[in-house]
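Structure, as structure tokens:
Only one protein chain is missing from this complex, and each of the others stays in its spot.
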Amino acid sequence: MSVADAGALERARRWRPPPLVADPRLRWGIAVAAVVYLWLALSGVPVNWARVAEGLERGGRFVAAFLHPNFVARFDEIFEGFAESVVMTVVATVLGIAVSVPIALGAARNLAPRPVYLLCRGLIALSRTFQEVIIAILFVAMFGFGPFAGVLTLVFATVGFLAKLLAEDIEDIDPGQAEAIRATGGSWLQLLNYGIQPQVMPRLIGLSLYRLDINFRESAVIGIVGAGGIGSTLNTAFDRYEYDVAAAILLVIILVVMAAEYGSSAIRRLVQ
Amino acid sequence: MLTLDALTKQYHTGDRALKGVSLTVPQGQIMALIGPSGAGKSTLIRCVNRLVEPTSGKVALDGVEITRLSRRGLRQVRRKMGMIFQEFALVERLTVMENVLSGRLGYVGFWRSWFRRFPAGDVAAAFTLLDRVGLTGFEDKRADALSGGQRQRVGIARALLQDPTLLLVDEPTASLDPKTSRQIMRLLRELCRERGLAAIINIHDVALAQMFAERIVGLRAGEIVYDGVPDGLSADVLTRIYGEEDWSQTIRAAEAGEEAEADGEPEHPHGTASIDRERLAGLT
Partner (left out) sequence: MPVAIRNGRREWQRRDRAAQLGIWFAWLVGTAVVLACWEVISDRTMWMFVEDAHVQAGDLLRRMVPPRWSYMDKLWRPLWDTLNIATLGTLLAILGGVPLAFLAARNTTPSVLLVRPVALFVIVASRSINSLIWALLLVSVIGPGVLAGILAIAFRSVGFIGKLLYEALEEIDAAPVEAVTATGAGKAQVVAYAMVPQVAPAFAGISVFRWDINIRESTVLGLVGAGGIGLQLEASISQLAWQEASVIFLVILATVLASEWLSARIRHAII
């Protein structure tokens, strides 16, 4: 046995799991940077412990309120707010799908010519960059307070979500099926209808249902800046420290989201 | 009659898939195209219906020059060329009947096809074809519920419903077991003879090619290196096409003829076609 073999054997015996990052300098660099960042970040968080202690008592009251939510005291306002949120969600999701589908077709690399592709991708990126609330602020400034600005906000946000994911799904289709339709002499629209639509329809339905759910949750937020829905009711409840009312609203939101999730998974199973 | 004249194709990557191929396929001839992977077989048949745009050269079907056609003209000439695919390329989520009827897309308008209101004659022809390929009663099954052999029969029915004069067949048996492969090849040969169709069949299996084709063209690195009768495939010729190898087994297998039907249950191959994205890029 040569010396080299013995050395190899020796190394093989002292096995250690390979580190996550191979380069030791990079590994230690990342570790040190992480520690320094954490120290800087944590020391930069001002905490008013007296206020927090005081808050804990209030937090206790909120938890208690969660156990005794008050649906009755502001029933009319809550009902009104939820009805508006639901209505906004429905309209915004339907309009959002109608706008998203053409944009998704344009943003699929295997369907659209380059300029159209870039334009549609740009639209999607724009919609994804800003948080819904910021868009809502701008739309409220332009269209005035109320659900109309809220609907537009949700439509705008839906495009960034639905068009992007649908476009990715279109790019992932089995090209053979589309090729077969082209080979029969089908037109572009027939290609969409026969070669693409059957492949992406389950995903489109799934994404739309998911977006319906997201839009409902978002509609509860954009109300805070005046774009209609349950959000404004909730904001008022917190302002008045009416935790039992707030808890009631939050519970209804949670229940609606849960119901939507069960419903949409049932529908998805149906279309598979 | 199909004529290829000095056809070349160079991909964006710089690969020269075809280097000046000239070829004539007369009406009614079944021609097998053999050659190693990457020899350009697939590119060749896709250049015929311009799923892949040829770089230079000419393609003419019954005197119509295809390479210079407008989009509308291209669609019309594509109707005359039925294509059959390796992975069947059925629209998986549509029914068998919808898949077969998609062979008429070049003939009917968009709204008719959208509402699936095909002319009664087309539907009747589709039923006849389904009977002919042995799929009577399968019309409402979804394509993804079929076995490999059944799917390929649907693919054949779809191509024939186009009422073509030429079949472009890309590796029809590569996803099938040996017995089903022979059944499919036999069906293709019978149908071509019944209807007087010419066919170009890309095929890996040399023995099958010899068994079912009237003429064999060997392609290597984008060039034709053999063009002749099936019996002319000697060990020498195979070496010219595929490279050095012991070919005695292959040749003997072909001589053993058709009676050596191998056993095998139909299986359900599910692989998705890993076809070059570039072909779809032309969808615009």
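Some observations on this one:
For clarity, chains are labelled A and B in written order, and residue numbers in each chain start from 1.
Definition applied: a residue touches a chain if its C-beta (ideal position, glycine included) is under 8 Å from a C-beta of that chain, and two chains touch if they have at least 3 such contacts.
None of these values were measured; they are calculated from a predicted model.
For the chain excluded from display, the touched partners among the shown chains of the whole complex are A, B. Of A:G29, A:G55 or A:G263, it is A:G55 that touches the chain left out of the display. In the full complex, chain B contacts the hidden chain through residues 95, 97-98, 116, 120, 123-124, 126-127, 139-140. Across the interface with the omitted chain, chain A contributes residues 37, 41-42, 44-48, 51-52, 54-56, 58-59, 62, 83-84, 86-88, 90-91, 94, 129-131, 133-134, 137-138, 141-144, 146-148, 151, 217-218, 220-221, 224-225, 228, 231, 234-235, 238, 241, 246, 250, 253-254, 257-258, 261.
We adopt the following convention: only the chains that are shown with their structure count from here on.
Averaging Cα coordinates per chain places chain A and chain B 45 Å apart.
Interface residues of chain A facing chain B in the complex, by the touch rule stated above, are 109-113, 174-191, 193-195, 198-199, 201-202. Listed in rising order, the residues of chain B touching chain A in the complex are 49, 51, 74-79, 81-83, 85, 87-94, 98, 102-107, 110, 113-114, 155, 158, 162, 168, 272-273, 275, 277, 279-281, 283-284.
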